[in-house]
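The other protein chains are all here in position, but one chain of the complex has been omitted.
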């Protein structure tokens, strides 16, 4: 079969593809959006691991995050489904075609608000796939309302103060019997890529909650920290008409067990804490407690928080044939004429 | 205002009502159904506490469990809503009328399958109400499919073996920031009534997960235990056409920290374990761990598992007036003519 | 069709003549008492005696203890429509007996349990008292089996007095209990004891008789629509099923769960299918859409509330052009409505399911053989047209046992639609547009995930797109796509199942209907003919309506559109299809949870048509 031909011999990976073959369309997200960092990580990892594009599918919900599958792995089939419903579509696709590597991309609104039920039930079925939440605590695409993962007490420019407790996606995943639960920060390329590779190798649902700042709507009006735009001019746009361009935030390596404070575009800070070397990700209780503690300290634990290889995955529960169901043809799918006669005999 | 008049002076409670005033229509559930036990408990508690029927509302989803509000507190307003959607309806009703005591009745299918998202978001908003799940691990009304709380490995007559892990309603509630989480068994009148009274006094969402056996569909075909119907005759009805009548199961008191094995109608056993006296229900970590351990031992922890009085409830977040919003009339609801003129002036 | 038998009019015994194989039996019991086994045994025994029968179960939305009626119609003329009047009552339910008694027509027969408060005070009926309790007691059986076995008493009494063959009852029970001998024996013992008691104590005083018809019902099946639909889907190669329990659709999924393991496991015992019980209907259709997109033949089954919840996904599947099949076993709505009563009330809503301008292909089966047929055809059409296909059955068809023609093994190979393989892509040099109308029929080509060609991948979305599946907000692209989708829909007009025409000599007006109204209409046409009203009848089997429908309407000054819903939904659809013939179309619809009856139809059509002809004159 023909492939993209190139005059200059570019660098290729173990299946003979170039990095370019894993890219997508140019992003239409805001400049500096964390989601674009995640796309870049996926491209790198897919290239490094030599994923065959035709064996990879991308499924997403609706939101800025859910748009991002358009910006990586352009050769792979992709399905931008409905808001909050990526899990069911992914489940159906996996049931139909067990050989595909499914990359699910969702947002915090998509997964923790409208999609919470489907998310939890996907985990319960342990559908083999990589489930990435590009978590920014807001609804980006609808312009800056709080999502269900927004911190209690957080202030947004248009939405005011959030008085509700956040839904912790990792905690929900662990309690929901997910066997691979990790958290990272979009601007930490090394950690994100490491986790992605581990997740892709996991047999079952692998959830990575990636903190992925929304540069446009995570502005703290009441913040005491410097306001990014025109503070000294006291200009406040009435509608969101002007969006400054930012650089993506990237952080340096930091050690296990240490904290790293990261300043976001609006001047506010978040604190990441990399899991201790000694953390035992196979310990359910420890994983839950560590998240709970971090939440009360307003820290974000990063790393592989929980792993469990004992959960049965969708395919073993279904007991399906080894080849993809969707590849079966009439001879396998339509029982014989005689079998119908037999069955009808019992109905007379 | 007139009241039911009686010739014989019957016993009345502190607001002058008889037990009868708290009853509902005769139940149309199967004889022996655990849900009827729960109704009886609610009637007792409402009578004992002297709840004014007109200040109490009942909201439910769809299912055998969700039908039960017809069988208690017949004088109170009741709303049998949609499958899985009791939480949103209750939230709206409470937003409208803050003075009402809301009793929400749901099933395990209703809450943990179709309704999981709404359930979790109701908890997040801490809508002040009593939320009872009459949990039988099956879909009763649709005749015996597994619900999401069914035990892994459980066998049902029509549905086969359940290969998926259960959703633990109490665990979900605790992780979901619910401040009152308890579990009991429908046939334990003392414990259920005690918990109901505590829950009614709680300011916020109080979840009680009541194990409430379905006498009709919790039949273990493959069970080694005696099969309730016609084992010696080897009769198996092809369709669910005959349903034997059972007595409701009631258990005796048992001590804190001890276990009690209860035989269900089909001969199978469940093990209840009452929380230790020393259990600290204010300890999040302990509450989670205790549930997790019990699950792995296939035990059901009963008692008040978690309590937290620090969560803000819906009304304080909303900052509404003290009287019920729904009682406000035109003078409070329609701003003045002048105010409209002012606003329009700004639009010219 | 017989012209002399007006089976819908109650038969009176006044003239003393024998009434053979042409009456109704109504069995009044309570839910959960096991009476279903008795009733179905009666029905099946009569069926095996060669008599045309129809059984209808009127059950409550409850598991145990509420009133249930089972209505058996015998019709030597072969009429199997619902009939409101039953000559014979078997009264077993104390809660309903008072009202049940009043419904027995003059000349009727009442079998009753002596435990019931029945005073034998009507002169115009025959009473048979059945001492159920005593008879049960006299059989040595475990106490917990007594109530269950009690229902066999009326089987024995009724069989003895009406003439149902014991051997046929045994064979019916044998089928029912899949050959489990002990169960069959136990029940037969009770039946025979009751028969014996009857022979000894209850002399026949009524004129109703059941007599074997040699060669009757030859080849016919006795089967539920849902089982037939499940089987048809299995032979249609369904391979991903996602569903959520709901009455009356659950038994379709049950059927799949029964037949798939039987018919579709490899020699190593692996499944060529996946069945997933979803957490709700939103997820069920989401899974079907995901599976259809990935190349599976997917389906779900549901009823009204599920259809409402599936609206958003239906729109996505329409817009992104993804095949899947949705069976709606209709029950009474709006809302939770009457979950155990029948309706055709989802038609209009489903036809345009989803916000915005969408239109769906709908198949409308009228009998089990057609459920089987549409089981595989729906899957073919879905893949052929890359769109969701809805099959609108109903509770009456889905959950009752019907006499049915044998199922016809699919005559044509599966139609997998326009799917490009890697080889084909290569031949095209990778130049293809996912939504391009290459063939002028509005149907584009698709590729499946897993296709090993660099140009195979495309981006599926519910948003606006151009021919190449690229996001587009351009007005031309949006409008062009809607127009192509309409072109595709009009192509479907030519490929969906054609209507079935019933023509009579000199038919002077028309009837249009669909689905289970069929039997009542056929019967009503006979009654109308007897009154001098000869009409023709077109049964629509699918939407969009094919050309034949418009042609039929054009032929008559007046066409009655008959439906089991309140709004006259098909009438509305036909109006939009045929505005220039609007004045010919009259709506005749009703919705009370019961199937339409021939008596009601006869009355209504007659009255309406007499008004119409009078107005013309």
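Per-chain numbering from 1; labels A, B and C assigned in written order.
Definition applied: contacts are C-beta pairs under 8 Å (C-beta built on N, C-alpha and C of every residue); 3 or more make two chains touch, one makes a residue touch a chain.
All of these numbers come straight from a predicted model, not from anything done at the bench.
Visitor: Taking the complete complex into account, which shown chains does the hidden chain touch?
Guide: Missing chain, whole complex, touching shown chains: A, B, C.
Visitor: Check each of B:44, B:65 or B:91 against the chain that is not shown and name the one that touches it.
Guide: Residue touching the chain left out of view: B:91.
Visitor: So which of B:30, B:81, B:192 or B:287 would be touching the chain we can't see?
Guide: B:81
Visitor: Residue-wise, where is subunit A in contact with the chain that is not depicted?
Guide: Those residues of subunit A that touch the unshown chain are 28-31, 62, 64, 82-84, 113-114, 116, 139-143, 145-146, 148, 158, 216, 228-230, 232-245.
Visitor: What subunit B residues would touch the chain not displayed?
Guide: Residue positions of subunit B that touch the missing chain: 1-4, 21, 52-55, 57, 59, 69-70, 74-82, 85, 87-97, 99-100, 117-118, 121, 125, 318-322, 324-330, 332-335, 337, 339-340, 343-344, 346-348.
Visitor: Mind pulling the subunit C residues that touch the left-out chain?
Guide: Touch set of subunit C with respect to the missing chain: 60-61, 304-305, 307-309, 311-312, 315-316, 318-320, 332-341, 343, 345-346, 348-350, 352-359, 461-464, 473, 475-476, 478-479, 482, 486, 565-567, 569, 571-572, 575-576, 579-580, 582-583, 585, 590-594.
The criterion applied here is as follows: only the chains that are shown with their structure count from here on.
Visitor: Using Cα averages as centroids, what's the distance between subunit A and subunit B in whole Å?
Guide: Each chain's C-alpha centroid was found; their separation is 35 Å.
Visitor: Provide the C-alpha centroid distance between subunit A and subunit C, rounded to the nearest whole angstrom.
Guide: For subunit A versus subunit C, the centre distance works out to 44 Å.
Visitor: For subunit B, what residues touch not just one other chain but two or more?
Guide: As it turns out, subunit B has residues touching two or more other chains at 113-114, 116, 148.
Visitor: Could you pull out the residues of subunit C that touch at least 2 other chains?
Guide: Each of 279-280 in subunit C touches at least two other chains.
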